[in-house]
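Apart from one protein chain that is not included, each protein chain of the complex appears where it belongs.
Chain IDs A and B follow the sequence of writing; residue 1 opens each chain.
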Amino acid sequence: MKVSSKLAALGLVLAVAACTNNSPFAAGGGAGGAGANGSVVPGSPSDPRSPAYFQQAVGDRVLFPVNESTLTDAAKTTLQAQADWLLQNTDYAARIEGHADEQGTREYNLALGARRANAAREFLISRGVAGNRITTVSYGKERPIEICSQEACYAKNRRAVTVLVANVTG
Amino acid sequence: MDTGTKISAVAHVALIGVALFGGAFRSEPLPFEVQEVSIISGEQFAAMTAPNEAPEITTQTEVPQTPEAEEELATLPEPETPEPEQTPPEVVPEPEPEPTPEAVIETPEPEVIEETPTLETPEPEVAVLPAPPGEAAPSRQADRVAPQPVAPPPPDATPDELDTPPVVAEEGADEPREEQEATAQEEATDRIVTEAEESAEIAPQRSPRPRARPQNLRQPVKVAEPAEPEPQEDPSREAAVNDALAEALSEGEETTPEPAAPAPTGPPLTSGEKESLRVAVSNCWNVGSLSTDALGTTVTVAVTMNQDGTPNNGSIRMLDSSGGSQAAARQAFEAARRAIIRCGARGFNLPAEKFSHWRDIEMTFNPERMRIK
Partner (left out) sequence: MMRFLTSIFLGAALMAAPAAAQNTPLRIEITEGVIEPLPFAAPDFVPDTPAAAQYATQIARVVAADLTGTGLFREIPANAYISQVSSFDAPVQFADWKAINAQALVTGGVSVSGNTLTVRFRIWDVFSDTELGNGLQFTGTTDGWRRMAHKVADQVYSRITGEGGYFDSRVVFVSESGPKNERRKRLAIMDYDGANVQYLTDSSSIVLAPRFSPAGDRVLYTSYESGTPRIYVLDVGAVQRNVLPTQEGTMSFAPRFSPDGRNVLYSLARGGNTDLYLMDINSGQSRQLTNAPSIETAPSYSPNGSQIVFESDRSGTPQLYIMPANGGEPRKISSGKGRYGTPVWSPRGDLIAFTKQSQGRFHIGVMRTDGSEERLLTASFLDEGPTWAPNGRVIMFTRESPGAEGRATLYSVDITGRNLRPVRTPDGASDPAWSPLQK
């Protein structure tokens, strides 16, 4: 299973890489296309090759139900877009940070965050992103973005965030 | 007469002997241990724990040894004259007036008066907790866990083992009478309530209503009219007996608290009387400071009683123990001994006419039920 998916991913990466050279912006699936008219400011959210674009237009995070690490349909859509972007922007690698809400022990939440990060990573790999471009880390409940103690905040804290890292050697 | 005196004399000689022997024994040098503590200085500690990269382990300066470290401490002299408490009261000659029913009046002890109320400040905890839905919390976190729950005492009452209504000097009383502060049992729950249980959603309703005290304790303060003649059918005979008793026990044996006891023998104790003794001791048996090991240890303790209902403190000894280590048995025994001495200090409420039945008591202290409180 793992080996086959890696092989598949490798094939996809090569195919897409070849494709990318020819038409840098055309193949952007899903959320792409917005700034394709040549008047983009490089690095701004309107620049489809920028991390800011990835963060805002593609969506850098997916959310999880309580105590779960399985991907929701919404999460899969976002991750698909991430995969597409990563396949086109090979200068970047990704670090996926898994998080948990505060309802759980520190240790378990670390492990749960690792599960979530890994679920996202596996999905990206299954969509063709090279495994060696994606690392994971878990912050457990150490780095909430919302600090209220209600479900509204918890829902946003149960997340896996894909952080772009420039200049990869792999 | 002769026989009585002889027995009395023999008993007292024995008691004095014990007291003297004990005293002599104790006056030997008390053993003392000297122990070196290697304690690093605060500076060293700070230096070592300062968060810098350089390991910078300062060489640990030797803790200066006191030259006389090996020397045993000077012996601790024992009190030459035994404290009244240390010897049985029999030894102290005490002109004994007519027995009066005023047992209660002599009750107030400095502890009751002196001790500042110790209504502990409530746990800061409580504030953090959201109010549980059922507001009438069944049992609260009190510092004290007693066989029966006790409602919080009136704020001006001093904690005590028994409830005593306040005595105020009455107008027109024949004799000036000491005022006695109201005492009340300290607030207690009937079991330990953890925070988890306290905040449980649904808790069984439990009434904190203090039950009627068993009539173990001295009848609290009927503001007795002093010098009221006892309602005895035969006062002259009674007086004579008392006279004779006082004379026979001329060394100041405390007067029998119940003047109605013509003879220290009688029918066996009723279950109610036993129960009242049991409850009285229970009220002073504090297992709160026992190790968990000692809480698993049952000890049987023997005590010889004085005729006035007080225990002969020197007679308290451990007969048997089971369930724990020797050390645990010792802690358990010490707690039992404290219970007997403390609650017996004013005399247990035992029928004087049945003295022979309670002269020797064996109490088994079984903490099993206290462990799961």
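FYI, a residue touches a chain if its C-beta (ideal position, glycine included) is under 8 Å from a C-beta of that chain, and two chains touch if they have at least 3 such contacts.
As the structure is a prediction and not an experimental result, all values here were calculated from the model.
Seen in the complete assembly, the chain not on display touches A, B. Residue positions on subunit A in contact with the hidden chain: 67, 69, 102-108, 110-112, 114-119, 121-122, 135-139, 142-149, in rising order.
Convention: only the chains that are shown with their structure count from here on.
Subunit A and subunit B have Cα centroids separated by 72 Å.
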